[in-house]
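One structure, pasted below without further comment.
With one protein chain held back, the other chains of the complex are shown just where they sit.
Order of writing sets the labels: A and B. Residues in every chain begin at 1.
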Amino acid sequence: MTSETIAGPVQQFQAQIRWRWSEVLFWLATLLPPVLVPSYLVLASQIAITALFALSLDLILGFSGIISLGHAAYFGVGAYTAGLLSKWGWGEPVSGLLIAGFAAGLLGYVTSFVIARFRHLALIMITLGLGLLLQEAANSASWLTGGFDGLQGIHTWPIFQKFDFDLYGYTAYSYSLAVLFLVFLVARRLIHSPFGLALRGIRENGQRMPAIGAPMHAHIRTIYTIAAIIAGIAGAMLAQTTETVSLEALGFQRSADVVVMLILGGTGRLYGGLVGAAVYMVARDQFSGLNPQYWYFWIGLLLIAVVMLLPNGILGGLALLARCLGVRS
Amino acid sequence: MRRLTIAIIAITAAGLAAKTAAAQGTVKIGVVMSYSGQFADPGAQIDNGIKLYMKQHGDTVAGKKIEIVRKDNGGIAPDVAKRLSQEVIVRDGADVLAGFDLTPNALAAADVSEKAKKFMVDMNAATSIITTKSPYMVRTSFTVPQLNETLGAWAYKNGLRKVYTLVSDFGPGYDGEASFQKGFKDAGGEIVGAARYPVANLDFTPFLQRAKDASPDGIYIWVPGGPQPAAIGKTLKELGVDPAKTRILGQGELTQEEALKGMGDAGLGIITAFHYDYNHDSAMNKAFVAAYQAEFKRNPDMFSVGGYDGMHLIYEALKKTNGDTDAEALTNAAKGMKWESPRGPMSIDPDTRDVIQTVYVRRVEKVGGKLVNVEFDKVENVKDPFKARMKN
Partner (left out) sequence: MPSVFGVLFDGVAYGMLLFLLSVGLSVTLGMMNFVNLAHCSFAMLGGYVTVTLMNAFGWPFFATLPVAFIAAAAASVVLERAFFRRFYNASDLNQCLLTIGIVFVSIASAAYIYGTDEQPVQLPSYLRGSIAFLGLDFANYRLFLIATALLITILLIVTVEMTRFGAQVRAAVNNQRMARGLGINVDGLFAITFALGSGLAGLGGALAIEMVGLDPSFAFTYLIYVLIVVSVGGLGSITGSFAAAMLLGVSDMAGKYYVPAIGSVLIYLVMMVMIMWRPTGLFGRR
């Protein structure tokens, strides 16, 4: 039992938003890969992109209780937007990123009207259905999307007209990491605010929220649109750094994978998506390197082990450990 | 900044070169394809082809030791394919890229082959444009137009006038549809109807019923390997379609070994165009099949032969360049190469770096109690017609 006195709301927010040393350590650690493991930089940049995607899912799943099995729709729309922009002649990365985010956000805003009206299994199936429909539409519109072969002719211009995308992936990693960090700062600010609290209220008991003056549907629409924008930005980064986009960018596999990664890392915690994405992708890379045909088996065991030993995901387990050791962060 | 980046690449390349030189003459081949997921079986067969070639011809060529580094693509994932190709060059020091079972993955990796200047051998992916994406790429499998345009022209020559086409709703299916229709229409035939079925479709009754209702002379079906060909065969029988009256035409996957096992006698009479069958009657193929059976307890298929011939190409090219793995040198050595493969005679087109081979027309018949594809007609030295038209 702590002997902390319960401070007022302003002090509580200030306490939460203060940077903990564990967070500072985490971000410093992300600067290590170019120095320690340069041959893994391409993987690292894809981890950063997936981490951003997982963060966007956390905003709706972890913090607001909206379980979505079709979140890759926004990732894919962002990827195709950035890819098409580049194919049609405008390959500038940063503006491409913003335009793609906007496009994904627009789709998110439109679908949020449907999403906000449903809960539980109905919501899951609707998000699943929307994702599958979009996948089929993208396949049919192969004149636009390149269909099965994927989008061809993407060429990303050097960032700020100086940094070209190299074979090793230095530029790709720096770019992805920088965007991840900036968006993370925004998300962090969002969560540690009255709006963020309202979201958590909606997650716990959505029916009650209007009674205390929090407009449930409007809040859900807002966070869903924001999550869509962020997912779109992640997708655009993938398109720009790999210069390829294919149908699996908005496919069910991608939606399902990111849900697994988020639960693995721990939902409802800002770093859950980041940690989950890193652990899952590194594990998959290593397992498939060791055993290309049956790595699924080891990943399955990993997931079962995590659920049995760490019920709140990896971060939940770490938090429990920290508390047991009496560590104050 | 651009110069700094080039400098970094140059230094690391020099470092890598030093590393490979110090490795006492090893040539590393990075094989990138699907070892897991729904495309795992083709991947396994290609790998078997590679392994068998190395077993038969040893692992040393032109004084260099050959080492295979395997990377699992896990299905359709071009970003992963690109990353794995980059990693196998940068992390593992690969000199040659090989494998590539799926078109999107091959296209993404072509980018890496071009930028990093590495020789690349496409052992399976069959879309025409793939070899145009890197000047250092060679293909040892087949292209969809090569087989299907030939089949279309052959169909007309052999009496068919009205055909209904049914293909899978994705890239290779569209290619098959376009190629067959072009070959058939150019010869003078009429396409009475066309439809596409969903990629993951498992019940073909509605689609085949529609095809039957159009009363064509023949139904052309494009289907990838897997569970679908057997389902198609069985459904055709259930719907009462008689292959003697309504010819069933397709690309070889429709009557592959496992498809025939699954559909049974329903497959009798189906006509397909393909570049390889394990029953092909040549001394070399019989020896190949026997060795394959002994080693892997199953019959080879077109994937196996793509891998086998891919290795042959790499070995012969290295012999010609005396072990030099420079991309341009290997590519030039590969251009125009001609050899006898288990599938028959084949060569590499010096203009397009694509494969030139014989297209066999086969019919499913019962031989010695077993259902097999019997080659009863062929068209020799078929180049990829799509690229040939692109040049004109």
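In this section, a contact is a pair of C-beta atoms (placed from the backbone, for glycine too) under 8 Å apart; a residue touches a chain by one contact, two chains touch by 3 or more.
No experiment lies behind these values; they were computed from the predicted model shown.
Within the full complex, the residue among B:Leu239, B:Leu268 or B:Met337 touching the omitted chain is B:Leu239. Between the chain not shown and the residues A:Leu98, A:Val260 or A:Val282, the one that touches is A:Val260.
Touching the missing chain, out of B:Thr60, B:Asn158 or B:Gln209, is residue B:Gln209. Of the listed positions B:Gly264, B:Gly336 or B:Pro350, the one in contact with the omitted chain in the full complex is B:Gly264.
Across the entire complex, the residue among A:Phe26, A:Phe181 or A:Phe297 in touch with the chain not shown is A:Phe297.
Touching residues on chain A toward the chain that is not drawn are 67, 114, 118-119, 121-122, 124-126, 128-130, 132-133, 136, 140, 252, 256, 259-260, 263-264, 267, 293-297, 299-304, 306-308, 311. Where chain B meets the chain that is not shown, the touching residues are 36-38, 40-41, 44, 169, 195-198, 200-203, 205-207, 209-210, 213, 226-228, 230-231, 234, 237-240, 258, 261-262, 264, 266.
Basically, only the chains that are shown with their structure count from here on.
Measuring from the averaged C-alpha position of chain A to that of chain B gives a distance of 37 Å.
Considering their complex, residues 1-2, 5, 8-9, 12, 35-36, 40, 44, 70-72, 74-79, 82-83, 86-87, 89-91, 103-104, 107-108, 111-112, 115-116, 127, 169-172, 174, 198-199 of chain B touch chain A. Residues 39-40, 42-43, 46, 136, 139-140, 142, 147-150, 152, 158, 162-164, 166-171, 238, 242-248, 288-289, 292-296 of chain A are the ones that touch chain B when the two sit in their complex.
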